[in-house]
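Pasting a structure below so you can have a look.
Only a single protein chain was left out; the remaining protein chains are all shown in position.
Each chain gets a letter, A, B and C, in the order it is written, and its residues are counted from 1.
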Amino acid sequence: MSHDAHDIQKSVRRYLIVFGALLVGTILTVAVNAVNFHSIAITVAVALFIATIKAFLVAGYFMHLIDEKKMIYGILASTGFFFIGLMWLTIWAMHDFPTLAK
Amino acid sequence: MQPTTKESHHAAEAHEEHHHEELGFLRKYIFSTDHKVIGIQYGITGLAFLFFGFCLMLLMRWQIAYPGRSIPFFGPLLERMLGSDVAGGGVMSANLYNSFGAMHGTIMVFLAIVPLAFAAFGNYVVPLMIGAPDMAFPRVNMASYQSYVLGSIIMVVSFFIPGGAAQAGWTSYSPLATSIDTNGQTFWLIGMIFLITSSLLGAVNFIATIIQLRAPGMTWMRLPFFVWAQFVTAFLLLLAFPPLEAAGVMQLMDKVAHTSFFLPTGLSVSGQIAPISGGGSPLLWQHLFWFLGHPEVYVLILPAMGIVCEIIANNTRKPIWGYKSLVYSVLAIGFISFIVWAHHMYLTGMGTKISTFFQTTTMIISIPSVIILTCMFISLWGGSIRFNTPMLFVLAFLPMFGIGGLTGLPLGFNFSDIHLHDTYYVIAHFHYVVAPGTIFALFGGVYYWFPKITGRMMNEWWGKVHFWLSLVFINLVFQPMFAQGMAGMLRRMSDGGVNYSMAQNQGGVIGGLSDAMIHLNVTVSHAAWALGLAQLPFIINFFWSIKNGRKVTSDNPWESTTLEWQTPTPPPHGNFAHAPQVFRGPYEYSVPGKPRDFTLQNEA
Amino acid sequence: MENLIQLTERILQIPIKASQHAKDVDTFIVYVHYLMAVLFLGWGAYFLFALLRFRKSVHPKADYHGVQSHASSWIEGAVALIEAVLLLGFAIPLWAKVVDQFPAEKDATVVHIAAQQFAWNIRYPGADGVFGKQDMKFVTGENQLGVDPKDPRAKDDIQTLNELHVPVNKPVIVQLTSKDVIHSFKIIAQRVCQDAIPGMSIPVWFKPIMEGKYQINCAQLCGIGHANMAQGFLFVESQDKFDKWLADKAKTAGSSATSFE
Partner (left out) sequence: MQTEILPYIVEPRKDTGLYNAKVGIWLFLASEVMLFGALFSSYILLRVGAAEGTWPHHLLNIPLGTINTLVLICSSVTVVMSWASLKLNQWSKYKFYQAITILCALIFLGIKSFEYTDKFTHYEVVLKNGTSMTGHVEGSPLFLNLNKLKAAKTESIGFHPDAHASGHAEGAKGEAGGHGEGMKIATADITKLECFGPWHSTYLAIYFTLTGLHALHVFAGACVIFAIWGPLAGLWKKDPERYTNRVEVSGLFWHFVDLVWIFLFPVLYLL
């Protein structure tokens, strides 16, 4: 395998750092929620932003996506594309609606 | 014939004997993990369901042609089996009609064509074509088949529960689906969850196999087009099915846990406000359903196109024209098919912007289909065409798919869909693609690969009888439906539309359906029954040939170039003694300067 | 040209046109079918020729290279171009006009229709020209539509079952909804089709140009009675006749606002 013992030891250190970051992220999410931002939109945006960073850390380091093979990137990219298509088009469709002239 | 084959024959035979002792009957035929056995299992089960789905429709066609009249012979049988509340006096009630209609669609799509076109042909042929010993995950493959069987058992059982099977169409639109207070829909949903699981497992397996297990030298651009078609199909299943699974879970929650995912606030049931929390959206179901639904129709057609391509190349004895365009087109279809779904929903209340988006993508996706058909047509030019039974079926596929595809255009433009939506024009459109389209390609595939699987040929003469009768009658079934649909006859009518003509006779109503249009129902039904009889030569030929067909004298009876013919017949466990080395593209027929008119992919 | 289109319509079995935009719809359908016919006949002729010309008995040795020219790309390009023209030139603007651009309410006959299993509830605003408030929470056995019993504007509203009367040559705006499951409001001769979806109120309009009685069909599977949901009728009549009918109805409005059986 490509990893030798030294590499692994290095990544173990990295895992622990990521672990710390995830804990901080979680606390931050809860903390941010306690702060009143006065606007749902901002709260949502901040919470999702932190969640995305956490997700990126888990996927990137724990799941080794950061140095994965091209084939996997391809699969995930198309999945992402279709997911966004599903969500965005559905929401758009539900809001574009024939309306009476006023 | 050529040394490699003989050699592999030997080695593989030794191999097989070795296994015979270990594997009992159960392991070999029921719980097999061998892709070929699983392919055959899928094939037999799928054909049985194709037959079953067709029988449902044959009964329904009686009700459409002669509404309210007792079905001769089968009527009393139905009454005995399903109870007199749904088939009293041998007459098909509206209940039963709706059940049969929903189940005809469900069975044809999910229990017959997908298992046949994707799972059966894919399982048997794909690993052989790419020179692999088996599928990447043999046990997952077995689980996929078992999940399919479980799902289909649940579907079949649902006919016999009180109230009968699901009645809300194969599309199962909420709130209707949840408001019918029998358990048919619950069975349908649970059955679907098993079927979806089966397809997902299959899809993972196919993609992994094609990515990982191609023989040395089998580069992407040397893959037979059939493999490409299956590859894209697998992706469609993999990514489009989960949203329907999610929707299925939500509808199941609506049905059994009384949630309101798809039920809006203020819904009323028989004059009373329904005791639900409300707040859901009926359109959400439609979006999630059609997000699968549209890619699903390409799941039904792409494997068929793959089969057509193989058989055309083989029987014109020349390379397929525009292999690269074919590959890019099929990839393009795969991608775009995820963003056209709402063309089924033009009349659910859509503004200009969103419907413009969807009809534009719909028109764009028709272009790769045009390209694929064009390539097939041009491939004929300069060939030396042999008209054997498989070739006849795939040749017929071309204009039949052409009719089906072309009539997709007036549906794809939202403006003309205003008139055509939910009429028999839609029914005719998609049956042209799936029945004389996909089913014909599948028939072609059965005749073509039969000798590989059994070592015997099917009878040519009866094959031709089957072909010509099927061609004539299937057109007589579906062609009149265009006229009926254009004239305004609506689908899913348990009385065959007599309500219109009655209204007309009531006097004074303008624009009702003419008696001639209603009368076409009778013509169509007779054609459908004749079509049923026309399948007898096939069924008999099929079973008779397994035991008594003419034995093939070579492993490659059609003198084909692709790898599946380079194994012993039938292929042993593990397929190839040595992984074959591939040197060239899949369709090197009539290469100038070569002694034979076909050059094997693995010929140095 | 006009004759040709009419002939094509006859061949295609296109039904009678009774609304203003029906002609646009039909002509468009005919154009698309021309495109289809050209493709089908063109490729069909080529197909038959190729099968005969290259059958094994007359052409025993296949040609490895086959067609060399790229004429087919032009054909594909032409198909794409024609589709683009149909799309940009017709489908999109016509849809925008027919589905999305409503006439002013004051120039139109406005009705509310609520579908139910298996009938159409039709409501006119009455003399004051305003609909009374309506909410599903008011629904009772007598008050099937949930008209607010306290709203004074509801008093003169007129309700009918399965009977839609409109004056000829005046746009009709229908606000469509459903009480139970999804139905679809379809009048074939008027080229109108719109799903009626519970929880939503979707407007649709058309301009009838021919007096007479038309059937209202339900085009969406809605249960056992779906096929029988054909008892609703559209009556297109002269303004006088319509006014008279409305006045007649208004006399009994007090009672019919809450019950229409």
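For this structure, a couple of remarks:
Convention: contacts are C-beta pairs under 8 Å (C-beta built on N, C-alpha and C of every residue); 3 or more make two chains touch, one makes a residue touch a chain.
Only a predicted model underlies this, so the values are computations on that prediction, with no experimental measurement involved.
Contacts of the undrawn chain with the visible chains, over the full complex, involve A, B. Only one of the listed residues, B:Ser144, B:Thr233, B:Thr259 or B:Thr438, touches the absent chain: B:Thr259. Touching the chain that is not shown, out of B:Gly43, B:Gly280 or B:Gly512: B:Gly280 (per the contact rule at the top). Only one of the listed residues, B:Ile211, B:Val269 or B:Ala530, touches the absent chain: B:Ile211.
Interface note: of B:Val109, B:Val125, B:Ala247 or B:Ala534, the residue touching the hidden chain in the full complex is B:Ala247.
On the side of chain A, touch with the chain left out of the figure occurs at residues 1, 3, 5, 8-9, 11-12, 15-16, 18-19, 22-23, 26, 29-30, 33-34, 36, 40, 43-44, 47-48, 50-51, 54-55, 58-59, 61-63, 69, 71-72, 75-76, 79-80, 82-83, 86-87, 90-91, 94. Where chain B meets the missing chain, the touching residues are 33-34, 133-134, 136-140, 200, 203-205, 207-208, 211-213, 238-243, 245-247, 249-250, 253, 257-261, 265, 276-281, 284, 288, 291, 573-574, 579.
The working rule: only the chains that are shown with their structure count from here on.
Chain A and chain B have Cα centroids lying 37 Å from one another. The mean-CA centres of chain A and chain C are about 45 angstrom from one another, to the nearest whole unit. Once the centre of each chain is set as its mean CA position, chain B and chain C turn out to be 31 Å apart.
Of all residues in chain C, those touching 2 or more other chains are 99-100, 202, listed in ascending order.
Shown for chain B are the residues that touch two or more other chains, namely 281, 283, 349-352, 355. Chain contact summary for the complex, chain B toward chain C: residues 93-95, 98, 167-169, 173, 175-176, 179-180, 263-273, 278, 280-283, 316-319, 321, 347-352, 355-356, 359-360, 363, 366-367, 370-371, 373-374, 377-387, 395, 398-399, 402-403, 406-407, 409-410, 413-416, 418-423, 483-484, 486-488, 490, 492-495, 497, 499-500, 503, 508-512, 517, 589-592, 597. Against chain A, the residues of chain B that register as touching in their complex are 211, 235, 239-240, 243, 281, 283-284, 287, 291, 335, 338-339, 342, 345, 349-355, 357. Put simply, chain A touches chain C in their complex at residues 97-101.
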